[in-house]
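One chain of protein is taken out of this complex; the other chains stay put.
Note that the chains take the letters A and B in the order they are written out, and that residue 1 is the start of every chain.
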Amino acid sequence: MIINICLSIAAALVLSPLLGGIINKTKAFYAGRKGSPVLQLYFDLFKLFRKESVISTSATFIFQAAPAIIFTSTLAATIFVPFIPGLPAPSFTCDFILLFYLLGLSRFFLIISALDTGSSFEGMGASREAFFSALAEPVTFVTILTMLRLGGGTSIQAAFRGLSSESWIIIILTAVPFFIVMLAENARIPFDDPNTHLELTMIHEVMLLDNSGANLALMEWAASIKLWLFSLIIVKILLPAEILTPAAYTGLTILAVPAVAVITGTVESVMARASLLKVPQLLFSAGIIAFLGFFLSLNQFLGW
Amino acid sequence: MQHNLLILISLLIILSNLFLLGSSRTRAMLRGIAAQGVLLSILPFLFPMHKSGLVSIIVPAVLSITIKAILIPYFLHRVIQRVNTENALNPYIGYPVSVIIGLLISYGSFLFIEKLPFSYLSISPFTTSAAFASILIGMLIISTRRNVIAQIIGYLVFENAGFILGISISSTMPLFIEIGIMLDLLAGIFIMVVAVSRIHILFDSVGTQKLERLNK
């Protein structure tokens, strides 16, 4: 179990900045550009860690402690979604609640550290983040509940049975809303624009405006770990665990996680960012699809 | 394979119904109803027991794609352009609430069809349930929207549901009845479109509450 935890953490730490690079490369491809190197995020992190942090005089200890808390709680959440199957993994009843509340903890500290600076921009970003994540959370839990019903267990491991011939439609109806939630939670288009410089429109980025140096690096790293975690969950929702051998499963996971990044990049390229007023509608539709999947999982309609 | 496809199409029909319930823009609704027309045209291919041969598959498919996915949306598009109806007419029940109602209706119709004794008659109870849900959702759209165009679309959902129900229970319908219904539908929509244009010229609005005033 220790090995598996270490592997999960190591994979999240080392591989997660790759996803942002792949997304940016995909977007550059659609825009007819060369784009920044795939490893750009690693360079950025390296650069930021060597810089000193400038901290606003109006900020309190919350602001200084937040990056470490955000980083560790996000990282801790990754251990429940093991990278390699077969090995014993930490698992207990309703551990998915812990998983998503660890992410909630990091969000909580992100929000209060943004409020702590007293900037009007960051206050707006914090309020948007709180509002949209509150809308995204029920969708997340409905999708996980559907998966659990299909898997017949109460821990997140049971949810990862993957596509099967009899329940594939429910899996799709779960993966699609979860993907939408992933876009919302990770500040991607159409919910937020990670590349914009316009503070008034930002959600996630605006909360990091006052961070610099190592603190900013921790925040950015935590954000990419979160993206990694969500991509991994999507892959695990889809990959059929029962059919594949552990080796094939691991290999496919390594291929499929970047594929999720490519799909994300494609979605970002063909869509414009939605108006903030439309964001609740988007999450609402995701919720409706998730509920449809949940209802179908309750009875044996698919066997008809 | 056919079974899976049937389930997929039925689900997409349900989702398009929910989309129609949730969209405030008539143009978006047109896209939704056109998509439903395309889905309908696939259905005849998925019911295997056609005894009367390929013609009875192809003709309904071609008819529904030309009439339901192209002609009717085109007419409605023209009338929307003409009357320039803006979507400011709030429905009697809000969009999110009506989507939730639609979702519950869909789930309820699955439970209902499951209880019905004749479900073994039906080739695909799943599709039958989707059709049953469509009937109710079509009624819901007609009764909750104030915009005439949205009500026409509700009527189309209702009519599509009849098509699905027919095909999923009996799998064959005499061809000429099929053609007759389609042409009736086309004529009906055509009349409605003309009427809407006239109403617009007369009242400068296509809100139905104005028509109630006409009654008094």
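Following the convention adopted for this analysis, a contact is a pair of C-beta atoms (placed from the backbone, for glycine too) under 8 Å apart; a residue touches a chain by one contact, two chains touch by 3 or more.
Here is the rule we use: contacts and distances are computed from a predicted model.
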UniProt protein name of the chain not shown, from "NADH-quinone oxidoreductase subunit D domain-containing protein", "Electron transfer flavoprotein subunit beta/FixA family protein", "Phosphonate ABC transporter, permease protein PhnE" or "YjjI family glycine radical enzyme": "NADH-quinone oxidoreductase subunit D domain-containing protein"
Contact residue for the chain not shown (choose from A:S91, A:S164 or A:T196): A:T196
Of A:A158, A:I172, A:A256 or A:A274, the residue in touch with the unshown chain: A:A274
Residue ranges of chain A at the interface with the undisplayed chain: 27, 30-33, 120-121, 124, 128, 189-190, 193, 195-201, 268-278
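Quick note on the criterion: only the chains that are shown with their structure count from here on.
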Mean-CA-position distance for chain B and chain A (Å): 37
Complex contact set, residues of chain A against chain B: 168-169, 173, 281, 284-285, 288-289, 291-292, 295, 299, 301-302, 304
Complex interface listing, chain B residues touching chain A: 4, 7-8, 11, 14-15, 18-19, 22, 96, 99-100, 103, 106-107, 110-111, 114, 119, 124-126, 129
